[in-house]
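Removed: one protein chain of the complex. Kept in place: all other protein chains.
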Amino acid sequence: MSRRLLVGVIGAGSIDVAGAALAEEIGRRLAESGAVLVCGGLGGVMAAACRGAAGAGGETIGLLPGSDADSANNDVSIALPTGLGHARNVMIAQVSRVLIAVEGEYGTLSEIAIGLKLGKPVVVFGRWADLTGVHRVETAAEAVELALRLAVESRPADLNLS
Amino acid sequence: MSRRLLVGVIGAGSIDVAGAALAEEIGRRLAESGAVLVCGGLGGVMAAACRGAAGAGGETIGLLPGSDADSANNDVSIALPTGLGHARNVMIAQVSRVLIAVEGEYGTLSEIAIGLKLGKPVVVFGRWADLTGVHRVETAAEAVELALRLAVESRPADLNLS
Amino acid sequence: MSRRLLVGVIGAGSIDVAGAALAEEIGRRLAESGAVLVCGGLGGVMAAACRGAAGAGGETIGLLPGSDADSANNDVSIALPTGLGHARNVMIAQVSRVLIAVEGEYGTLSEIAIGLKLGKPVVVFGRWADLTGVHRVETAAEAVELALRLAVESRPADLNLS
Partner (left out) sequence: MSRRLLVGVIGAGSIDVAGAALAEEIGRRLAESGAVLVCGGLGGVMAAACRGAAGAGGETIGLLPGSDADSANNDVSIALPTGLGHARNVMIAQVSRVLIAVEGEYGTLSEIAIGLKLGKPVVVFGRWADLTGVHRVETAAEAVELALRLAVESRPADLNLS
C-alpha cells in the first residue's frame, strides 16, 4: 500500500504578490516532499499553492463548492465538484492530515476551527495566528517542515513521502 | 403564508449553572417572540436553550450530527438526524436567519465563522465576543432583542413573529 | 417531551392536476394526524403537499438545495436552505421516519433508495412502485394510514400524534 499524505492549504481567495509567492513556495515544497495538496480549488492562495505544486509535478486536489469541475483553477489535477457549498470547508479539514493557513477571512477561520475541533495540527501565517491551539510560523520552509513533522508524529506508519 | 423566523443558538456542549440559566432564558424569550429555535440538538447550551423554549411552548429544531433521532435532548421537538457529522455545523449557520453564541469552543467558532461568511448577524456572549464582525451582548434580554431586530432589518417581510 | 413525527413526502417537481390533488390530500391527512411534513420545499408534489398540510394547520419543513430561504414554496413554514445541492436528498431520507413517494424521476428514486438503505419504510404511488422493498398504495388515505402505522411500529414510544 502507498497511502498518500494529504496536506490542506487554506487561505484568502484573493492575495497580493507576496502572499502568492508564499503560497506557491508552500505548494512546491509539499509536492517535492511527495505530499498531495488539498485545497478549495479556486483562486488566491488556492491557485498559487496549486501552481507551485503542479510545477513540481505534484498532485493537487480541489474540493470545489459548486457542481462544475471547470470552475477549478488550471493547476488542480483532481477537481472534485462537491456541490456542497460552504460545507466543502468542513470536507477540507476532514480529509487533510494537517492544515496550513495563509491569511484568509471568515471562510479560512471556519476551516481552522473545524481542523482544531477534529484535533488536526493547524499551521498558520498572519491573520488567525494568535488563535489558541494553532502553530505560528513565518516562512514557507518552516511551515512545510512543521506540517510534515506534525502529520508524521500524529500517524507515523504507512505514509508515502517518497 | 406564515414563514417562521429561525434563530440559531450555538455554544458549549457542557456549561456551568450560570451558563445554563442564560441559555434557558434565551430559549424562553425566543419562544415567547414566536421564533423557532435552531440548535445542534445535544447537551449544554443546546439542551438549556431547548428547555427554555419548550417550557414557553416553542418549537425547537435539533440538527444532529449523527443518524439517530434519539440522540437529541428531550426538549427538541423536531429532531433532524442529518448524519453529516461536523458539516451539520454549517447547516446550523445556513438555515438560521441570525445566530446567538453562548461561550463554546472550536465547534462554536466554526459556526460563528460560517455565519459571518454568509453575512448573517451573529450575537455573542463571552468567548469569541472580540471577533471582528460580531455583536457583543451582556444579557439574555439584550441578545434576543438585538437578534430579532437584526433579523427583521435584514429581511422585514413575511416573518411570523406572532 | 413531545417529539414530533416527521414524514417525508417526495416526488416530481412538476405534476398534473390529479397528482396535485393526491399530494395535497396526503399533506392534509398528515397534518390532521399531527405529523410534520418534510419535503424538498420546491414545486410540484412538494408544493401541493405543503398546501394541503398548511391548510390543515400543520407545520411544513422544506429542505432546500440552495442557500435562499425565499426559494421555498409559499406553504413551507420552516424553510431550511441547506446549500447542500443534491445531498439534501439524502437529508430528506435521513430525517424522515417514513417516506411517501408520489411519482417522480431520478431525484425521487435516489431518495427512495437512500430510505430503503437506511431501513425506513417507503410508501409508493405510481412510478417506482415495483421496486423491491417498497409498500405500494393506491389512495392518499391508504398511504397516510400505512405510513403512520409503519412509523409507529418501527418506533412506538414518545411520538406526538396529537
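Going by the order they are written in, the chains are A, B and C; count residues from 1 in each one.
The criterion applied here is as follows: a contact is a pair of C-beta atoms (placed from the backbone, for glycine too) under 8 Å apart; a residue touches a chain by one contact, two chains touch by 3 or more.
These numbers were taken from a predicted model, which means no experiment stands behind them.
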item	value
Chain not shown, its touching partners among those shown	A, B, C
Sole contact to the chain not displayed, among A:A69, A:L131 or A:L146	A:A69
Options C:L37, C:M91 or C:V124, residue touching the unrepresented chain	C:M91
Touching residues on chain A - with respect to the absent chain	1-4, 6, 36, 59, 61, 67, 69, 72, 74-84, 90-91, 94-95, 97, 118, 160
Chain C, residues in touch with the chain not shown (by the definition above)	84-87, 89-91, 93-94, 105-107, 109-110, 113-114, 116-118, 133
Interface residues of chain B (partner: the chain not displayed)	67, 83-87
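Heads up, the rule we're going with is that only the chains that are shown with their structure count from here on.
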item	value
Chain B and chain C: spacing of chain centres that average the CA atoms, whole Å	26
Residues of chain C engaged with two or more neighbouring chains	67, 83-84
